[in-house]
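Have a look at this one.
The complex is shown incomplete by one protein chain, all other protein chains being positioned as in the whole.
The block that comes next holds chain A.
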Amino acid sequence: MVIVGAGALGAGNAEALVRAGIGKLTIIDRDYVEWSNLQRQQLYSEADAIARLPKAIAAKRRLEQINSEVEIEAIVGDAGPEELEAIAAEQRPDVWIDATDNFDTRLVLNDVAYKYRIPWIYGACVGSYGLSCAFIPGRTPCLYCLLETVPQGGLTCDTAGIIGPAVQMVVSYQVAEALKMLVEDWAALRGKLVSFDLWTNEYAAVRIDAVKKEDCPTCGRHPSYPFLSYDQRTKAAVLCGRDSVQIRPPVQREYEIDELAEMFRRQGLQTEANPYLVAVSLGGGKRLVVFADGRALVHGTKDVHEAKTIYYRYLG
């Protein structure tokens, strides 16, 4: 199985599935552990936050303590079209679990899942609200059929926060559907988009089979998988719940972390490093964190242009 994202939903799904004793779990995440994650991201500890460990690495370490018989592969990186297609082609997972925090990645995952005919289970939450739905190629419509458009901003935990029980509820829906798929009990699947609000005590469920569109670019008669063919520009994304922007260079770079840290120190910048990343304080409340593959997080801004400027100023 593959879990895309190792935040709150990723950590919850991973622990439940590893305790259930699945054979192999791959978990991919681009971020590292911070103090504010500990309120809900159950695999991580204060020591992980102090060390700024990449979430995929910290997750793997904890999961191996929980059940050493499950093979865990940790990928520190962005879940873009190339990465997810490579995983699909090489590993042929039985199920994808969506634990991402944005719709751009979900629509890429939706395309990859339908192209390689692998079920995926959507999950999302914000505040006390959450929802989930299993998308199964050949059996159900896809996420794009439901959305008809790409949602723009304003729908993440950035402003609303999140309570732990909402995470656990979504995790429960996702894991239950995953277990049904793993034992091939297809008749037991819910077949509905389900949502709840644990604060206002609401619940809703909508049967999705009727929304399948024959001209859907992902699951219709002539699929083009539009989200796999985005041109290779420098990509930037505001991170969920954080005053941060991720910058992803058009071509993957390979930095020697030690050399990179030394370069920043020579510029007189306060620099800390671990084997996976370098963190640099830039003053004015801004920090730059660079991973070995050239991805960077610019903290202290939500302005994508400002973040790109900072990235290229320091990394060229």
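The rule is simple: a contact is a pair of C-beta atoms (placed from the backbone, for glycine too) under 8 Å apart; a residue touches a chain by one contact, two chains touch by 3 or more; residues count from 1.
Simple rule for what comes next: contacts and distances are computed from a predicted model.
Missing chain, UniProt protein name: "Sulfur carrier protein ThiS", from among "Nitrite reductase large subunit", "RNA polymerase sigma factor", "glycerol kinase" or "Sulfur carrier protein ThiS".
Here the missing chain is touched by one residue of A:L38, A:A51, A:L147 or A:V304, and it is A:L147. When the whole complex is considered, the residue among A:N37, A:Q168 or A:S195 that touches the unshown chain is A:S195. Set against the missing chain, the residues A:V33, A:I57 or A:V126 yield one that touches it, A:V126.
Note on the undisplayed chain: of the listed residues A:G5, A:P119 or A:G294, the one touching it is A:G5.
Note on the undisplayed chain: of the listed residues A:V95, A:I162, A:V175 or A:V278, the one touching it is A:I162. Taking the whole complex into account, chain A touches the unshown chain at residues 5, 7-10, 98-103, 106, 123-126, 129-131, 146-149, 151, 154-158, 160, 162, 170, 193-195, 202-208, 210-211, 240-241.
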